[in-house]
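Single-structure report; data block below.
All protein chains but one are shown in place.
The block that comes next holds chain A.
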Amino acid sequence: MRAFGYDIDQLVIAHVLLAIIPVILGMIIALPLGWWAHRSRGARRVLVPLSGALYTIPSLALIVFIPVVLGTPILSPVNVGLTLTIYTVALLVRSVAEALDAVPASVSLAALAVGYRPAGLLLGVQLPLAVPVLTAGLRVASVSSFSLVTVGALVGIESLGTLMTDGFQQDYTAMVVTGIVGSIALAFIFDALWLGLGRALTPWSRARAGV
């Protein structure tokens, strides 16, 4: 589909990839960090405020700063991807730690008592039980990522944000609105996807007496 002189499909694909890959990477990085913060009080004292502080860095500053540090080309999508990964980690470290905290101590104790080893306890019992809280964190990170991708358009990284910046320059309202509505719609679609995935993984959480 073409509109306003752009291949909209391509913009949508770029937008989705640029938003989702950092969310998944961020989750993979946040899991061990969050687990560490859950396990050790010392680690938590450092990791949680530090990750919170990361989120306060302005996105534009990060996108511009990363090529200076890493030597990536100024127009590389890696700059945006890395920025969004950092934000995801910033949001999810606390989320993961709190999700693991929310697993009832009696359940972890029972798992140890029947002979789980630490890795089995984490993968077989604690992570599955952390899914509802994890999903909530993931949804926030995902929505945030879908909206922040548009900032990349300011430095020429293509996404639906490009329609906003170009439309603004051309004083073309329909183009700006298309960009805004499109990026919001994508954020909603993936939010629903995470929600559905979370529910599919936790049939037990909806079980109530008499069902």
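Basically, a residue touches a chain if its C-beta (ideal position, glycine included) is under 8 Å from a C-beta of that chain, and two chains touch if they have at least 3 such contacts; residues count from 1.
In the analysis below, contacts and distances are computed from a predicted model.
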Listed names "Cation acetate symporter", "Anti-sigma factor", "Formate hydrogenlyase subunit 4" or "ABC-type quaternary amine transporter", matching UniProt entry of the absent chain: "ABC-type quaternary amine transporter"
Full-complex contact with the absent chain, from A:4, A:65 or A:116: A:116
Of A:129, A:153 or A:187, the one touching the omitted chain in the full complex: A:129
Sites on chain A contacted by the missing partner chain, in the whole complex: 104, 106-107, 109-117, 120, 125, 128-129, 202-205, 207-211
